[in-house]
Structure formats: C-alpha cells, structure tokens
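Single-structure report; data block below.
The excerpt is restricted to a subset of chains, each kept in its original location.
We just call them A, B, C and D in the order they show up, numbering each chain from 1.
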Amino acid sequence: LGDDDDTIEIDADEEFAGIEDELQEALWDAGLDEEIEITILPGDFETDSRRADYTSALDAGRGSPDIFMMDSGWTMPFILREQVLNLEEELSDETLEYVENDYLDAAVDTATHPETGELFALPFFPDYPMMNYRKDLVEEAGYDPEGEDWSTTPMSWQEFAEVVEDVWDYHGGEDGDYDYGFTTQAQAYEGLSCCTFNETMTSWGGAYFGDHENLFGPVGDRPVTVNEEPVHDTIRMMRSFMYGPDEDDTLDDFPQISNSDLVEFGEEEARSPFTGGNAIFMRNWPYVIPIHADEGEGEIGTMPLPYGVEEGEGEYEGTGGSSHALGGWHFTINPNSDNVDESLQVLEAVASETVMNTVFEENGNPPPVPEVLENADPDAVGPMGDHLDTLAFVAERTVPRPVTDVWPDQAASIYQEVHDAYTGEKTAEEAMSDLEGQLEGSEE
Amino acid sequence: MATEQPPGEDTRLLMRPLNWLETKSEAVYAYFLLAPAFALLALVAFYPLFQTLRYSLFADETAGADPFGEFVGLSNYVDVLTGNADVPRQFIDITTTSGFPFIELGSPFLRQALFVTLAFVIISVFFETLIGFGQALVLDQDFKGNRWVRVAVIIPWAVPIVIQGMIFFLIFNPNIGFGSDLMQGLGIFGSNPLASTRDGFIIVTVADIWKTAAFMALLILAGLQSIDRSLYDVAKVSGATPWQRFKYITLPLVAPALIVAMLFRTMDAMRIYGLIDASVGCSTVPSMTCLVIISLEQTRRWATASAVAFLTAVVISVFVLVYLVFLRDSGGDLQ
Amino acid sequence: MSTEEEQHPDIAAQQQAAGEPEIDRGLIEGWAAKMISNPERAYKAAFYTFTIAFLVTTLFPFYWLFMLALTPSGQFGRDSIVLTPGGFDPSLLAEGDITMGTNPGAFIEVFTTLPFHRFVFNSFLIATIGTVLVLFVASLAGYVFGRLQFRGKTPLLLLVLIVSFFPPAAFFVPLNRLFNRNFDVLAPIIADGSLYNHPSAIIIPVSALYLPLAIFILMVFYAQIPDGLEDAARVEGTTRLGALFRVIVPLSAPGVATAGVLSFITIYNEYFFSSLMTDGRAENWAPMLEGVLGFQGQYETLFNLMAASSIIAVLPIAILVIVAQEKIVSGLTQGAVKE
Amino acid sequence: MANVKLENITKRYEDVTAVDQMNLDVEHGEFLTLVGPSGCGKSTTMETIAGLTLPTEGTVEIGGRDVTDLPPKDRGISMVFQNIALFPHMDVYDNISFGLRLRKYDQEEVDRRVEDAADIVQLEGMMDRMPSEMSGGQRQRVAIARAIVRDPDVFLMDEPLANLDAELKVHMRTQLQRLHKQLDTTIIYVTHDQAQAMTMSDRIAVINSGVLQQVASPLECYNKPKNLFVAGFIGSPSMNFMDGEITEDGFSSEYATVNFDPDAHGVDVGQQVTMGIRPEDVHLERDQSNAAEATRTFNVVTDVLEPMGDEQFVYLLMERDVEADAEGRGEGQLLMSLGPDEDIAEGEEISVVFDREKIHLFDTNSGDAIVHGLQPKSVPEP
C-alpha cells in the first residue's frame, strides 16, 4: 500500500482502470508535471454503490482517494453540502474560462453550485441517449435511413411509432422473429425519473418544475407542473406502445410497438434483446454501440430521440422538440486529501483536448466540449465513428438532470407514480395528481 | 509417591489469572468470561447504537455538510409512524396495488413496510422451518452417499446474497430466464412479475426459502446429532412408533436448537434487504430495512433512517420476547 | 419422516435381500402390497422421495447458474435459458466446435478480467480469522450462558440479543466514522493509521454482529452436556476453562462445527460492511463480493462472468461444508454422554 | 403365554463376538437371571431379545411367534436399561407414564398406575423432580418404575438394582418377586449380585465370553456347577480350586491329597483334575462334626482375616512359605468362612478338614465337572 506521495488516486471504474497508462500519457502530453503519477481505482460499477461509497468516505473525512469520478446525477448534493473542493478558487482562470465558455452547458450546470454559481466539479465526459435501430431490418422493410437522414433529423413520436409498427409488421410483428418492435426503460428506478421519462415528457412540452432553469432550484420556490396535459399524454403514449391503443388511458392514434415487459426494463434489459437480435428499435446510451459491434446481430443505426411537440412549442421554456437526458461524469477533488495541489494540476490537464480525445478513442466516452466532438476523427474512434453526427446532434439537445438536495426523495416519488401509471395501477391523471401532492410536500 | 509432583508444573503467565479465577465465585467467573464478548460488542454494537439513537433525535439536514439539524426529540419517530416523514416515496401504496390483500393500517411505514415484512417473515420462516426440519431428518440418516447429499442440501446457504438475488432475478427476467413464462403459464404470475408486488413477493420468498432452509437444516441437524441415542432405545421399548419417537423425544430435545434457529431466522427475515435489493428491488417489495437503507444511502436522511432502524428493532423485539418465552419453556437455560 | 431409525440399518439390508423374488406379481400391485405389509419399505420409499426432491430443488438453481455461465454474452436476450446454455447447439460439434456454441472460457475470463482469485483469497482470510475470533469469544460467552448460574444472566443475554434487532445499516454511520478516524497509535501498524482498507475493518464489525447467533447456538449445545464430564475433567486436573476447551467444546462438536460453518459462511458472504469498508481493490483486502460485483456495471452486466465467479466463489464453502459436516455428524454423543 | 426362545443367536461386532451361538428357552412365567463376567454379552443378549440390536445370526421367538424382524414396540416387552437412560427433558411422572401415554390410557388409569409403580419403588412425592436433580439410586428407581408400570408379557431388566442400598435392594427384590407372581410375567434379569441371582431366580443362565455355560436352578448351579467356570463364578466368595492328578488313592496335588476310589468316581489314574471346595465346606478340625463326612486333617497357617459381621473369611496358606498372590488366592492357598465369633488370629497355625460330600472334581483340561461330592469312604483315611 506504499503510495508514494506523488501518486494521485482517482476513484473511477474498471474501464478507466484499464486505460490508466494511456490516460497517464495523455495527461503528461497535456502538460502535467512528469513527477505526478496517477493511479485509477476501479470503483464500484453500480452508480448507487459508488454514491454510497463516496458518501461514507466524505462523511468520515477519509483522505483517499484524491479525486472522485462522480455521476452528474448525484454530484449536486455533494456540492450543496460543500463536501468537495470548491474549484472556483483553485483552478487557473484559463481553465475556468474554458469550462465556462466551451463546455457543454447542461453538463456544467450539474457541476456548479446553483446559488453561488461556483464550479465544484470538472465535467469529464457527458452521456446522451440515442434511438438505436437495426439498420438492416429497417432497410429490408423498405426504408432508407441514410437517404432520409435519420441520423440528424428527429421524427415525431407519431411518425416514429408508425415506422416501428411498419417495420415490425414487416418482420412478422408480435408473433414473428422479433418480440419487441421497440425497447426502452420503464422500470421503477432512478433512471426513469432523471432520464427516460424526463426527456420524453420534455419532448411533449411537459416539465417537472416549469421552466428548465428551475430544474436546479430554488427548491420550494418553483412550480410543480407534473399534473398537466403533456405529462399525461407522455404516459398515455407509453401505455399505447405497451398495451396497444385499445386499452384504457392510452392515446388512440399510437399503435402498440412493444409489450408490457418494458415496465421491468432497465438499460440492460432493454439492450439484451436488441443485441441478441430480438428487438428492432431501442432507446439507450452510447455504450451499447461498442457492445453491439462486438457481439450484436445485424447492423446498428442511430438517430435522435423523437419529439412530441415541435421544438419551442412546449409550454415551458426549454421544452418541446427532440430531448435527451444528460448523463455523464465529473471529477471532484477530495478536500481531505493530502495532495490537493497535485490533484488540481491533474484536473487542469484533464481539461484539455488531448485527454478528451484519448478518452473518446479508448473508451468511447464523448468529449464534454462539443467542438472537440465535431473535430473528432471518425476513423480513430472505432465503432463510434459511424455515429458522430448523431452524437453531435443530440449533445445540443439535452435535458439536464433536475438534481437538488431533495431530488433523491422526489425521484423516488416520480418513478413510483409514473410506474404505477404505466402498469395501470392508477390512471395517468390519478398518478400525476398524487405525484403533484408529494412533490409539493417535499418542496416545502 | 502419594504427593503429586507433576513434572511440568504450569507456570505460564496465562495460567495465573486462570488459576486465580478458579477460586472465585461463579458470578465473577462468568463476568470474566463474558468480558471479551462484551468488549467486542461494546465497540462495534453498543457504541454505534448509542450514536444512532442520538442521531434519531435530531432533524434531517440534507443540504449542509453536517447531516443533522437541531434537536427535535422524538418527532422523527412520530413522523415516521404518522406518515409525515420524508421517507422516500419508494413504496408502492399497497392499498391500491391490485392482487395483494393488504389492509389499510395508517402510515406508509406501517401500511407498507411493516406489513410486507411481517408477511414475509411469517411465510418464509414457516416454510424454512418445515423444509429445514425435513432436510435435517433426511441428513440424519445413515445411507450411502449421505455425505454428498448433505453438502448439496447445505450449499445454497453458501451462496452470496448478491448472487442468490441475481439467480432469481434472472430466472424471472423475461429475456433470459424461463420462470416468468412458466409461472404465467401456470396462471400464478401476472404479466410483469418483477414489477408486481405480489409476484415479486413470491419470488423473494421462494428465493429466501431456497437459501435459508439450509440454515435451519444445519442447526436442526446438529441438534439431532446431540441426542443421546439410547433414549430412542428406551422409547422403542416403551412402544413408541417412529412418529411418537419424533414427537416425544426428538422434538423436545431439539427444541432449544430449533427455537434458536427460528429466533435468528426471524430476526434475519425481519431485516430482509440484500435479497430484495439484488432481485426485484425495494420499490417492488418494500421492507422495513429497505426504508432504512434508502433513507440512509439515497436521500441521506440519517436521522430518519436512525429512527426507522430503531422502530424496526422495536418490532423485532416483540417477536423475540415471544421466542424467549418458548425457549425458556423448552428447557433452554435462560434463568 | 424418521425413516431409518425405525430399525437397524442391517434390517434394511436384510429386507432388501429378502424382497427379491416377488418380481412377477403385477408391478404396482406388488409394490402396494409390499408397502402395506411392510411399513418399513414405505418409510424407505418416502425417504428416497424426499431426498430426491430436496436434491432437485437445492441443486437446480446451481445447474441453471452453470448454464448461465456457459452462455456466451452475445446470447443473452435471444432465448430463455432453461436446461441448456443460451446458444447451445449440439450440431456445432460436427463442425469441430467442441464447446457446442457455449462459452466455457467464462471460467477463465473471470480471472483475467479481474484478479478474482485475490478477492476470493481475501474473503477466505477474512472469514477464517473472523470465524476463529467468533468461535473463541462466543465459546466463552456461550459457556457462561449455557452452564453457569449467576445474577444478571438474563439481562446480559438480552443485551447480546438486542444487537440482532438492528439492521446492519443502523451501525454503519458511527462505525464508518470510527474506522476512518486516524489513530496515531495504529499508524506504525497500519498504513495511514485508520482501519479503512484493512481486513480488520471488515472482520471486527462482521464478527461482532454475528456473535449473538454464535453465542446462542453454543449456549444451547453446551447446556446439554451433562455436568459429570466437566466435573471429571476438573478432578483430573484441568481448570474450568480447560474443561471447557477439552471436554465441553469437543463434545459439542455438532454445535461448534455448525456455529463455525455458519460464521464462516456469514462472514464470507457478508454484504453490507464488506462493500463499504474497503475501496474495492483486491490489494486493499476487498472481499469476494467486490469481485462478483465487479462484473456488474451500470450499463453492461457480464451475467455469465457473474455466474461463473459465483460458482467459483462457492467452491471454498463447499469444501468447508464437506469437511465440517463430518464433525456435525460425528456420532460422538452416542452412548456415553448420559446422566 | 410369553415364553422367550433364542435359537442360535450370534452377535458379532467388528472385532468382538459378543454373543456366540446362544440357545436359550425361557418358559412363560419364569424368572431367569443372566450372570457372567463383565463384558460377557449379557446386555447384548437383552438387547437382542428387545429387538434393539439385530442378531448377526439366529432367531428370537416370544410367545411362540418369530419376532426377529419385529420392532421393539410390537414385542410386548419392557426393559430397564443398564445405563438408566431417563428422558432428561421429562420429570419423574412423565418418564414413568411415557409408555402409558403413548398407548393413550385414560388419565385416571395412568395416574393410578404411576402411583402404584412409584409406590413400589418408594418414589412418592418426587413426581415433579427432573432427572438431573436426583441421586443415582433415585434415578434407577425411576427407570424401574417406568418398566413395571406397563405390565408387558416379558420384563427385561439389566442390572436394575445396582445403585440401590442393601435395604432398598432387598425391598425391591421382594417387590419384583411379588410383581412377578402377581402379573404372571416372564422376567429376564441381569445382575452382578449373587444374592439377587440366588434368591430371585427360577433359573440362572451363566454366560462366559458370549457362550452359555449352564442354565439351571440357582442351587443346582451352586451345588452342581457344570464346569470350572460356573463353579468359580457362582458363589461369593468363590470356590477354592486345587490342580492335581488322579493317583490310585484318589486326588493328589502339591499341597493336599484326598483319598477315594478313582473307578467309583469315573476318573482315570493319571488324569489331570482340579478339585474344588467352597469356603463354607472347609471346617475347623474341632468342628468337623459339621461336615457330613470329613477328609483328613490339613495343617495350615491363617493369613488374612476378613470379618464381615455375620461371618468372617479366613485366608489360609497350605504351607507357611506359600506367598499370597494378588488376589489373595492361588495355588496352595485356601479360603474358609467361619462364624463371626470364632476366635482366630492372623498367622495362627490351625487344622482344617474338608467336607467330602462337598468336594467337586473337574477335568483340568476341558474344565467339565466330573463329580459333585465324593462317595462315602470305603477305606479309612490315614
């Protein structure tokens, strides 16, 4: 365990631990003092366990690791508690400016203290969902994704559903070779609240707390807007997808393109049938692309997520149009570390194109700076190369996560109620009015 | 010759306090031997529990660096019991969930967590005892290959909880496993077992029985093995049928071991969490400990979590008292 | 259900020999007649039925786990895995693919993807030390509660028991603070002076939380040993404590072995503290649990590797059970343990 | 009718043959006692009859039925175990009433019977003690009560009185005899106590190393032992033996000669024989009138005296230089019993005679008895 003093411990995950050497080189190339070495700890893959680990480490005032890689979904509570180092006072102005001006805004928002506007975390890479589809199957059914430029032209949900129904029917429909026309995540879990439901609702012009600027607070001083038509419609549309339009509480003009298994699906459950050649369309994160390239069946295509109402036509600012929940990870510094200065130097180096490109090339994680993504060399980034334009497109149409200190409570309420509505325990209106009550309760 | 002069008189330092102890009264001796256990428990259990009890008397602070706000006395407990607390809306409101016969009992804590937990405890402990006893009786026999049967029966207990949960989760996973189709075919499960409280409850219960019947079997087997076999001879001559020998000799003589096994199984089942978390998830089958963990890990409401933990302990203690009465009656030496 | 104890095992042997020449009666009819005329046979049949039922129900999930481990990761989601691994296709054998479309390599990938052996070793070590600690401390306490009479016994026993009333989470926050605190005294022994990332940070709490069960088990078994034997040992020249370890403990072999197995398994499989008291690195004493979880990501879960690693992780326990069951079943107590 | 018949019973453990080819016929209503040295197979025989142990060979019949394959409960027996084996979790009442409750006797009947049994073993007022709170003798009495409460056809009792004091032993002995008559049951009994064996039994079965030696009435075993083993085993203190040879004149050994006509006693001159004489058949010369017919006088030296209260045992050396071996008796040594008041000291020289009618002759090699009691003298002794 003899860490010599110059080794900076970064707690990340197994995948980053695998590219430790490449990262080290990139950091040095980006100007890091050659004396400073990094070591990457393979933290828990599971985001919840990672949060629990970091909570206990910071609560106990533990000095290691020096740098945390935190999910943008739960960095905010640490910032609010000021348990991580305030970078605003420590980083060079140059870097601070770079972050402020060039980084993806939605990512920076989740790394900044909402009241003071100070930067507490350095976005490392963002994550955006895309609509994946089996290009081969779609083409067999007579569509021409490339010709119609699916990769950067979002469809409406209506169009999308019809396309799916058509392709699915072409391949035998429910009783054919493919059990699912479309898979997504509708399990009762955090991902439903922050992402899948959030982005779909946004594309329908709905919102949890009105305008998007309210997503980060101020808690207690913002409207709760879940019990409204666009939100109800989002639920009804999903019910149509799962149960068909003949069921209660559905939208008549949306066909059935999947089945109720979706209410048990998280990312992996949605991916398995797709990779395994049992589904045609799938909403998921870019990680599926390298996997599909490895072991998947057929050719994968990507496009932006469909929209419910046209961009800008939502009732609240920031809603409407193709919307993509923003995932991703930040670096934060452990204030109890003995190596705060060195750690800051590492962060300075991380905020460089060299490092961003290395990460993108090695691990497929998109750079946090859109411009870097646009300049990326498609041949150098492996299977991601075919999807750069979609990635770039969705990176500009993201929905930030509504992270505040009360978000964990609210997230639980949201996915519970939405899930109840999906499974038909409650009607969409009942569920949303219950949810409204609970959210208002927690906003006090 | 008559005086004993052992060649190697024990002069090791260790022996001195032991010899000193020999002459002390039974009580002093008892306290001395209990010292290590209580030292360990004091450090790892009593001290933390005392702290946790303290925490539960403060307000939750979700924003500041210190997770505790001002002193609020028992109001966390009151809030939890009356449903005012910000325990996460992690729990399905059972009363409106179809197909599972729960009664309306008041606050979410009582109505959901407590009720789910109690149902789980009663069903799982009942079946585990029954099956464990059956297994122990089989294992107690002398037959060829019993060594391997024994290993086979006990081995599920050795499966890490994560994996136990994963196995059952995957068996009922619509993509990978066959369980859902099978059970749906039999008309037992609805369409989304992993999302339905009723079906999820059954999955968790079955998974728990699968694993922990072995625990009962092991303890009961050890109890069976400790019975003086000549008592069976006496009983046989007295005219006892196998069933009567079981009822009058085996059962009362393994009763202390059995009750201890059931006691600890009950306490464990009351705290069920890992299995749920690893299989169907806390939102499908909310248990009392789910409530604690989620308050603790997810929403960082440590005061509320502490209060819920203590309430859990109170519920468990009620059960334990019942057991202790039985244990005393069964001749387990408590007085 | 107590089938065999009805009669001596040698009866069974004789009866089987005697039962031979009745084959030519109607099969079922003959069988039923035998059952009625010979209840022993019925017990025997019931016994085998139960044994087989128990075997199938306990082993099937393992079999299934094994099939899961053999399934290549690309095969998930294609077909349900029932009796054969996903992607299993015997016709591939003809094409020279002896794996028949399965992926036995998972059992090797487990070690190449992560240092899984080190995780298992860590757990093994932690569980061994913890078990020894638990057995020793619980033996002393179980002896006191099982065999001595003194004032304050019941309250103390309840105090021990109370520990088991609380979910492990109830202990976590204070313990985490305690174990992460830097104690200067510890600095020379343990890097950076705190117990974090040190095996004792898992051993101590997990042993202590398992202690009540061990104490209760041992209490029950120790209480059953007749006083006479302990007296004899004391007259022969042991101290009271000597009598405990030379006579009471060996005579309670079934109980001690049971407590030992349960303790080992509990610590080996412990979920809560194991995942929180180290940073998850094998070289920092992270237990097997972290290894298994290492195959599970937020996105991609390597189900086959998890299954393979589970099977591998269970092996030490299986060996332990094989060894310990001899003790549990040793009929030491036959015959001479009597009042 | 509950006779018990063992046919060719053999029980082998791994390295020991505990019972060897035993044939035994116990009649209905008989009181048969098994005696024999420790480890000779008495308990094993009992267990075989009870059905607790399966014989390696042979069959057991009870009441004319072959019960070899029947479980104990269907054999109509009850048993007192040598190791007592009370149920530790039941109090005295429950221990005693166990068999009755199994058979669902009604409560009153159970109470009545338990009371009777407790009365017989003098355990009144201890009904709610637990076994661990009783003395050794008290436990044994509970075990007896548990067996007698059930009136079965056959009682098996393995050392039931070992832990009782003399008075209680006599009491229990009488009680058992009375019970035996009253209930008209067959009793098979194991004891190491000669007094019990002699007074209670209709017949005694003497066993050695698993082999039946003699089955006969107590007095027959005492007076006409079938072989050296029985002669030595029955009677306490046991018979004196002298190894010698038959001469023309009768018996002759290093230390003693006894004259008789070899032909009339069916022995051959030169045959190796062992002479046996019981301690009470050795008389002081002055008391020789007590003997039916006295042998010649032997001059001996008294060695050790053992006063017993109602009699005293005197160890005699046939010659002064004989060294008493460990057991106090051996070649050239002799034990006699005297009245308690005979005035005798250690180291005294005295003269004794044997009672000719009480002299036994055994073939030294086979051990079989040849003659019990010499015939009246035809030639006067020197």
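We take it that a contact is a pair of C-beta atoms (placed from the backbone, for glycine too) under 8 Å apart; a residue touches a chain by one contact, two chains touch by 3 or more.
Note that the structure is a prediction, hence the values are computed from the model and not measured.
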item	value
Subunit formula of the full entry, expressed with the displayed chain labels	A x1, B x1, C x1, D x2
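FYI, only the chains that are shown with their structure count from here on.
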item	value
Middle chain, criterion being Cα centroid separation	C
Chain pair that, of all pairs, has the most C-beta pairs in contact	B-C
Centre distance in Å when subunit A and subunit D are each reduced to the mean of their C-alpha atoms	96
Distance between chain centroids, defined by C-alpha means - subunit B, subunit D (Å)	60
Averaged-CA centre spacing for the pair subunit B and subunit A, given as whole angstrom	39
Multi-chain contact sites of subunit D, meaning residues that touch two or more partners	71, 83, 85, 88
For subunit A, residues contacting two or more additional chains	52, 59, 272-273, 276, 278
Of all residues in subunit C, those that touch subunit B in their complex	1-6, 9, 43, 47, 50-51, 54-55, 57-59, 61-62, 64-65, 68, 76-77, 80-82, 86, 136-138, 140-141, 143-154, 156-175, 178, 204-205, 207-209, 211-213, 215-217, 219-221, 223-224, 237, 239-242, 252, 254-255, 257-258, 261-262, 265, 268-269, 271-272, 288-289, 292-293, 303, 306-307, 310, 313-314, 317-318, 320-322, 325, 328-331, 333-335, 337-338
Subunit A partner contacts - residues on subunit B that touch it in the complex	62-65, 67, 86, 88-92, 96-98, 173-176, 191-196, 281, 283-284, 294, 297-300
For the subunit A and subunit B complex, residues of the former touching the latter	48, 51-52, 55, 59, 77, 80-83, 187-189, 260-261, 263-264, 269, 272-273, 276, 278, 405-406, 408-409, 412-413, 415-417, 419-420, 423, 425-426, 438, 441-442
